[in-house]
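Every protein chain except one is present and positioned as in the full complex.
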Amino acid sequence: MSSSFALIATGALMSVFLMMRSKNPVHSVFYLVLLFLHCSGLLVLLGLEYFVLLQLLVYVGALAILFLFVVMLLDIPSTEILRHQRGTYPVAGVLGLCLILSALLAFTQPLVESPFQTSPIPTTSTFTGQNSDFVSSSRHYSFWNNYRTATSTVANLGIRLYGVHADLLIIRSLLLLVAMVGAVGLTLKRPVSVPNQDVFRQHYVDFQKSLVQIPQNKI
Amino acid sequence: MTEYVGVLLYIAIAVGLGIVILFRSYKVRPRRLDLEKATAYECGFEPFGEARSPFDIGFYLVAILFLIFDIEVAFLLPWVLGGISTGSSGFFAFLLFLVVLTIGFVFEWQKGALEWS
């Protein structure tokens, strides 16, 4: 556990605490943004650059705005929020106890035999073992290996996403399309018969032609 | 981790600048509060209701559409950085991805989701 991890994790926990404690939902959303920033910091420590970017771009950039809109849309009075907060104290107490216990356990006896232990990610060293089969196969993989180690994770992801799994990319675009069509279908009020004004048509009215001479017989 | 030093520097400067600006404006401005100034004021009356009022759902729709296109952009980034080496097949996958979303965009435009009447 490095010092930077400790710093960022503490910051994340603090911002979670502040988010849950704050009485104003708008403040909560801002603490949530702070939490997202800390999470992206943790992801930087893990070396997952693309997810850092997603976290910043999607969560901080768009989702936080969406949360703000939801807060404004629902407009829950603060008394109700307070009531709700007090109602969750027992649950929070139990969960906090669990957290403290697990932290203590983690400090006193790091579990070696646990099934939840992360197995080391296979790296290039796997292919350069003593076995001659591995050596011959490592030549086979050499381009990919060199590429994988030489470029960033985002570039690797690009090759997987656009080269190998392009079909999944198309399905993903269809998922986004569902979101688009669904958002329009669910929230758009059907304008039954609103007399719309076309702004462009009004702007492009020719003033010379808009004066109409009324025929004599109509007067 | 050394390649992130620039980012760290950037964050430090941004935070420092924010603190400096807020602190200076807090110090420089005259603050002469009295009772009348500090009370909430609404056209000569006590405030009737909450200051916040429910939003129109149209904002929400726009936010969702923004979110969708945000994710789309996030998916385009790996193509620029690495997917470009996949050649024409990758490019066509990229184009198909964009075409699907563009047609979705045309759909919602024609539906009037972007209009504000």
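Should a chain be cited, it is by its letter among A and B, assigned in written order, with residues numbered from 1 in that chain.
Here, contacts are C-beta pairs under 8 Å (C-beta built on N, C-alpha and C of every residue); 3 or more make two chains touch, one makes a residue touch a chain.
We adopt the following convention: contacts and distances are computed from a predicted model.
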Options "Mitochondrial distribution and morphology protein 35", "RNA polymerase II transcription factor B subunit 3", "Proteasome subunit beta" or "NADH dehydrogenase subunit 2": UniProt name of the undisplayed chain: "NADH dehydrogenase subunit 2"
Selected residue (touches chain absent from view) among A:6, A:46, A:100 or A:186: A:186
For chain A, the residues touching the chain missing from this view: 115-116, 118-119, 122, 164-168, 170-172, 174-175, 177-179, 181-182, 184-186, 190-196, 198, 201
Chain B, residues in touch with the chain not shown (by the definition above): 96, 99-100, 103-104, 106-107, 109-112, 115
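Heads up, the rule we're going with is that only the chains that are shown with their structure count from here on.
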Chain centre separation (chain A, chain B; CA means) in Å: 13
Contacting residues of chain B [partner chain A, same complex]: 4, 50, 52-55, 57-61, 63-68, 70-75, 77-86, 89-90, 93-94, 96-97, 100-101, 103-105, 107-108, 111-113, 117
Footprint of chain B on chain A - complex, ascending: 44, 50, 53-54, 57-58, 61-63, 65-66, 69-70, 72-75, 77, 151-152, 154-159, 161-163, 166, 169-170, 172-174, 176-177, 179-181, 183-184, 187-189, 191, 194, 196-197
